[in-house]
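Showing chain A:
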Amino acid sequence: MYLYSGTVTAMFFKLTPTSGQPLYLQLMQQIRHAAETGALKDGDQLPGIRTLAEELVVSPNTVAKAYSELEHEGLLELRQGSGAFVCVKRRTRSLTDQVHLARRRIRELIQRLRDDGLLDEEIRRAFEAELLYPAEIARKR
Partner candidate 1 sequence: MMSDNVIVTQALSKSYGSAEAVRGLNLSVGQNRITAFLGRNGAGKSTTIKMLLGMVRPSAGSGTVLGKQITDAEENRELRRRVAYVAEDKPLYGYMTVEQTIRFARSFYRDWRADVEKKLLENYQLPLRRKVKMLSKGMRTKLALLLAFARRPELLILDEPSEGLDPVGVEHFLQALVGRSAEGVSVFFSSHQIAEVERVADQVCILEKGCLLVDASLDQLRQFYRRIDLVFSSTPPEREFRITGVERIQTTGRQMSVFASKNAEAVVERAHDLNAVSVEVVPVGLRDIFLETVKEN
Partner candidate 2 sequence: MLWYKAWLETRARFLTSLMTLTIFCGVFVHHALYISCSDTFPCAQGLIRPGRQADLYFLLMVTQNYVVIMWVLAVVLLGMGGIVRERALGTSSLTLSLPVSRARLLGVRVGMGVLQAIALAVAPWVTVFVVSRLAGLPVFITQVGLYVLLLVGGGLVYFTMAILVSSLVTGEYTAPATAFGVVLLTAIIFDAWLRRFNVWRLVTGDFSIDRTTYLLSTHLPWLGILASLSVGVLMLLASTIVVQRREF
């Protein structure tokens, strides 16, 4: 049984068309992040595809694909006519702790890199570069 407030939870999403990542993936990540940090709780209702598309000014197909993939993963439940509902399982809750830990580690790493003399912009680009090519190549190095 799901508890729901009966109204749609207002959310902030920010999609960047130029970041080299498909918009639907960005949206999925942001919804996942919201679920992990508790901004979205179990049973919360996300806006309908059309509403969210108009709000973010993106193609409805982007929203539809994101919702559909998240439903596949089990994070969302799409109910015909009513909308998309969040189902946060116990497993995801522990992810929140993992994310908190990761954030702390990154904070420490960034501080050390800054101490080494790297500028913030250089640090950011290094992170993006490492993230952008697949792990296999990294392993070959």
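For anyone wondering why these and not others, all candidates are chains of the complex that A comes from, given by their letters.
General remarks:
As a working rule, a contact is a pair of C-beta atoms (placed from the backbone, for glycine too) under 8 Å apart; a residue touches a chain by one contact, two chains touch by 3 or more; residues count from 1.
Since we're looking at a predicted model, the values are computed, not measured.
Of the numbered chains 1 or 2, all belong to the complex, but just one touches chain A: 1.
Residue ranges of chain A in contact with candidate 1, taken from their complex: 17-24, 49-50, 53-54, 57-62, 125, 128-129, 132-134, 136-137, 140-141.
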